[in-house]
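Of the protein chains in this complex, all but one are displayed in their positions.
Each chain gets a letter, A, B and C, in the order it is written, and its residues are counted from 1.
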Amino acid sequence: GEYEPLLSEKDLTRVEVGGDGNASGGEDGSPLPDDLTRDSLELPALSEPELARHYTRLSQMIYGIDSGPYPLGSCTMKYNPKFTEDVAALPAAAVHPDRSEESVQGTLELLYRLQDYLGRIGGMDAVTLQPPAGAAGEFVGIRVAAAYHEHNGEGHRDEVIVPESAHGTNFATAALGGYDVVSLPSDDEGRVDLDALEAALSENTAALMLTNPNTLGLFERDIAEIAELVHEVGGLLYYDGANLNALLGRARPGDMGFDVMHYNVHKTFATPHGGGGPGAGPVGVVDDLAPFLPAPRIRKRDERSKTGEPIYERFDPERTIGKVHGFEGNWLVLVKTFAYIARLGDEGLADASASAVLNANYLAERIDYEVPYGPFHHEFVASAGEQDAADVAKRMLDYGVHPPTTKWPEIVPEALMTEPTEVESKTTLDRLAAAFNAVAGEDDAALETAPERTTARRIDQTSAARNPRLSWQALEDES
Amino acid sequence: GEYEPLLSEKDLTRVEVGGDGNASGGEDGSPLPDDLTRDSLELPALSEPELARHYTRLSQMIYGIDSGPYPLGSCTMKYNPKFTEDVAALPAAAVHPDRSEESVQGTLELLYRLQDYLGRIGGMDAVTLQPPAGAAGEFVGIRVAAAYHEHNGEGHRDEVIVPESAHGTNFATAALGGYDVVSLPSDDEGRVDLDALEAALSENTAALMLTNPNTLGLFERDIAEIAELVHEVGGLLYYDGANLNALLGRARPGDMGFDVMHYNVHKTFATPHGGGGPGAGPVGVVDDLAPFLPAPRIRKRDERSKTGEPIYERFDPERTIGKVHGFEGNWLVLVKTFAYIARLGDEGLADASASAVLNANYLAERIDYEVPYGPFHHEFVASAGEQDAADVAKRMLDYGVHPPTTKWPEIVPEALMTEPTEVESKTTLDRLAAAFNAVAGEDDAALETAPERTTARRIDQTSAARNPRLSWQALEDES
Amino acid sequence: MHGSHATGSPYAPHTEADRTAMLEAIGSESVEALFDIPADIRFDGRFDIDARTERETRRLVRSILGRNDDLTELLGRGHYGYYVPSLVDHLADRSEFLTSYTQYQPEISQGFLQALFEYQSLLVELTGLEVANCSMYDAATALGEAATLADRVRDTTGHRVLVPDLLREERRSTLENYVAGTDLDVEAYPVDDGNVDLAGLEDAVDEDVVLLYAENPTVRGTIEEHLDAVGELADANDALFVLGSDPIALSLLERPADVGADVVVGDASVLGLPTSYGMGLGLFATREEYLRQVPGRLVGVSEDATDRRAYTLTLQTREQHIRRERATSNICTNQAWVALRTAIHAAALGPSGMVDLATRDVTRARELAARLDEIVGVKAPVHDRHHIREFVAHVDQPARAVAADLERLGFAVHVVGDHEIQVCVAGVPDERLDRFVEAVAEVAR
Partner (left out) sequence: MHGSHATGSPYAPHTEADRTAMLEAIGSESVEALFDIPADIRFDGRFDIDARTERETRRLVRSILGRNDDLTELLGRGHYGYYVPSLVDHLADRSEFLTSYTQYQPEISQGFLQALFEYQSLLVELTGLEVANCSMYDAATALGEAATLADRVRDTTGHRVLVPDLLREERRSTLENYVAGTDLDVEAYPVDDGNVDLAGLEDAVDEDVVLLYAENPTVRGTIEEHLDAVGELADANDALFVLGSDPIALSLLERPADVGADVVVGDASVLGLPTSYGMGLGLFATREEYLRQVPGRLVGVSEDATDRRAYTLTLQTREQHIRRERATSNICTNQAWVALRTAIHAAALGPSGMVDLATRDVTRARELAARLDEIVGVKAPVHDRHHIREFVAHVDQPARAVAADLERLGFAVHVVGDHEIQVCVAGVPDERLDRFVEAVAEVAR
């Protein structure tokens, strides 16, 4: 891998703003008084060919889903069907959110249909599409729960229970919602400890946040009892949708007793992750909670248009918590979500889960590392044993594959949290297993110096944090 | 670089055709009698994710214009503006060639306007857009010349004169047209030798094919005299448009006395080369030759539509040579050509040539290899001297740049035919020069073992030709 | 498309033979047997969602979206339809960018990390602040995060968050949700003819204020004339001064650092995204002193084992996946790919292009207002201020009726008062503006 200079190392051009030095040339100076404008702007000025090469080169230094397997447990990195990009790029999708309802019936219809699809898939009564990511979905869930309790005169409930093995966002979201987080240990088999749960539940419990299958890939078999316990004390049961790809067509959160859930569309419906977003985190709720959902939602009017087509409209739920996004969320991601679901249908979605579970079980069988808990579904957590899991990951890079999520959940020592997803072929899984096993047979020296075959070698994290240089300006100041 | 298996090494699935084994499953056997169908078809059956990875990986083993400088003399590898892809992909561009004129007015208008643009740029009276590549354009030119002479009762003319330093297609095209090729040596300064030309010309001369600037980048200063000499014996003067990017806005073939010319749209108007096409080779002619152009051409009708727009129609030139393509050429390439010209306009086109010439002169100044001929324009031919030019090229690959065209034209020993084009920045030219100069300083041993840093190392050409294996089936048979 | 998959996911590759071999290796009789789900909660129904071919799915979406009217949008108020160069699509759509995960393995993510580092640097130049993160969801959520930052960093026991009473209601509502878990309250301060009412603000501010928010330009397109005074007021009361803006406006308007801004929020996707129903890119920049309280991801420079410069996500101990309930935010997935698009668009414009674009936004808005003002029944702009991109016009007719009539003529505008419409020139070609003026003349009298 060759080093690619920063844009600023290729060019920096300072343009004077305002007065005579106005960049707009033909104009008579600046259109604004000097005291309302900045003095100058200094940025790279490069031609289109130079930029094309810069970003092409940068892209070549990235491992994407089209590069090979990406078995990041809980992150569910699936192949992203190319056609969904084309539908999101349709000119008719490029509309402004402040348009009149009459003039965006297409957008409203698509959103309505997606609300409906998601409701059916999750077994939920009402869905909002507004949250722009999974964590934002969690936040909506927690805010809805809070509003619900408040409305019922139970504003004193100030605790949210979160299992030890839950995603970090669960804890952070509960805290952002103003709740005290009550951490719940796992039982010996890696599932919710019912006794511990009973002990944690109280009249102060606002909600229990749960992933099912959990982060070990294990189905919480006692989910019906868990739901009963939570509901008994007046709490709500929240479903973290990160692992929904394991269950499509076989179990629905709504049927398990969950009151509110979010969907991670990139994990369950194959929208691209974009190197960290945009995502979408729609939230589904049971009827009792529907009045609290964010505004607006979309509904069908009773009457039809002159040409007989249904008419859609926005409406504010009766006791809405208001907004969690300035407009209506990540629309283009929602278009891709809709297209994916409409492409696969019942059979496709069910097959996606079946293949995801099959793949995880097959891969686990093929690798030399121990997998302490089971039976698992779409992901499993192996233990690197005497090896350092983070080093294992670095070394796997040298074998041309993406490593699993590491060192989490902590219940498994030196965890290798692995989720191949349904898109990998047997051949690829065998190749991936070979990479695991090659690393399993290596000594610490090989692991500690890894990776050796990547664009960058092992990167010093400590130095980055100790001496933060977060912009090219900071680099210049340094030199 | 990692080896990428053939599709056939990933999977080969044999499907029975006809009878019970019919792949169409639901059908009642084959829809055709067995004796009209093949028995089976054996090809790879892979999923979309597997294919995405295959072709993504293949793409990573290719050096394209977005990878870096591509100074192939005479090939004119320019940056291809991205937006031209978008206009060629417009749904309205996807029409069938057998549509009625009334229903494809948009396509006809674009073709008409492009004919017109090209006529102005080349100084030609009439243009056909049908030839699907430069060599096809040459063939049209030669066929038009033949038809013209035939029409004038001069069918006896059976010689086409081609300078020694001309593109190989000139020779091959003249031969394909049934002509004897008369080869013309250069003078000491690298240009057409007027005495030799006079000697070669006769009443049997059908045409002289000429590139200007020639393949050494030199302008044929005597072009007016050359034209006079050719015309005097009743011959026609053909302009090979490969080097037109050197002259835009400064000289036009029509003004120099050329009777017929082709345009290489990828060289002059930045349409992508696609790893070997599709291209387009429109041909322009003076009035006398217009009746012989291929059919159809496009013209404007006298009347206008009800809404006042011009109406376009196809017409067959009076004494047309007929067709040189089954339909009307490489339409999508022509759309990109039109878009490029419409984007740049007079100033942009003139600047393209200016920058191309400036870049060639600057680069020549910067490299250590000798450049024996000048003053050159958009390209120059350096000599590798004691080094083998082909080895120099291989070694340049190791420096991350594309090498020049080598060993041609033969007038320069160990030729390095170099054309940076207008798109390279000074910084890139300096980097390219550094690559030249690094190689210039190396010994034969380093050159002969090059390249070392590429996906494949030096490839054995002799073995490929001696034992041709041209399909995966041939590889299977072997093993 | 994939022959052996008449049913099932077209993106799952197994043939029947693969499946059999894999089950055999696992030692399971069937795939269904791998599901460890108690019978009583098994779902045995159907979603009743039909599977479709790729082509049918494309036609379905096209036909649904085809119900959107084809209007010329003169709409803004926080979401804009600037022309995005083709280059941006072609580069950002490269699958390595589009389909990679968050850069937790920096050794194979250098390209994305560098692009995000360059995006951060762009914002540092535009704002004059030292630290920019590599994205929040949008302007509204970025403002919400600024409030929780204020809650964390202020020593005082204050609980008041002041925002202008001219603020998009959605933005305020989002802010209120973000502070619902804190002791903060959101209050409005007055605005005078489209600018901060300095006297009114002075009356409103006290020591209890932890955050003072202003926007430049405002939601009505006016340019604030006394931001330095606002900054001083905030400073004098030890309140965080948070300024809302965007990269195009910042190319021309006063640099936030120069008026004392502590945090800049806004929508950076004015560059990089075409109109997309409000999808955006939350800009978040702040002073270095708040570095360890910043929400979201930060890309920093480090070295690899061969001492070459390398990029990596840094200061991750602020984040939820490590700090859990003590994280600076719950954000995980952000808008990284949009930040990439913004960075490419900015690079394509270059500094002159950016200044020119903002300058044209000022002159074209001014010119359009002047032309509308000549129409009987219209007064524009309503506010006697400088404007950028957009302005409010008074119409004698009821605004709703005017907007509905304009929609019939092919133009979408905002209704912002009983007799006020708001129009935006961003991204609208000149000849469309000409036709718009004619349309207004037709309907406004």
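One rule holds in what follows: a residue touches a chain if its C-beta (ideal position, glycine included) is under 8 Å from a C-beta of that chain, and two chains touch if they have at least 3 such contacts.
From a predicted model like this one, the values you see are computed outputs, not experimental measurements.
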Among B:Ala175, B:Ala196, B:Val233 or B:Ala440, the residue in touch with the chain that has been omitted: B:Ala175
Pick out which of A:Thr13, A:Asn152 or A:Asn467 touches the chain that's been left out of the picture. A:Thr13
Out of B:His231, B:Lys300 or B:Arg343, which touches the unshown chain? B:Arg343
Chain A residues touching the omitted chain (full complex): 13, 15, 23, 25, 45-50, 52, 56, 81-83, 85-86
Note that chain C touches the absent chain at residues 1-4, 54-55, 58-59, 83, 85-86, 90, 93-95, 348-353, 356, 429
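Keep this in mind: only the chains that are shown with their structure count from here on.
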Rounded to the nearest whole Å, what is the centre-to-centre distance of chain A and chain B, using the mean of the C-alpha atoms as each centre? 48
Report, in whole Å, the distance between the mean C-alpha point of chain A and the mean C-alpha point of chain C. 18
Chain C, residues touching no fewer than two other chains: 10-13, 85, 87, 89-91, 95
Scan chain B for residues touching two or more other chains and write them down. 47-50, 52, 56, 81-82
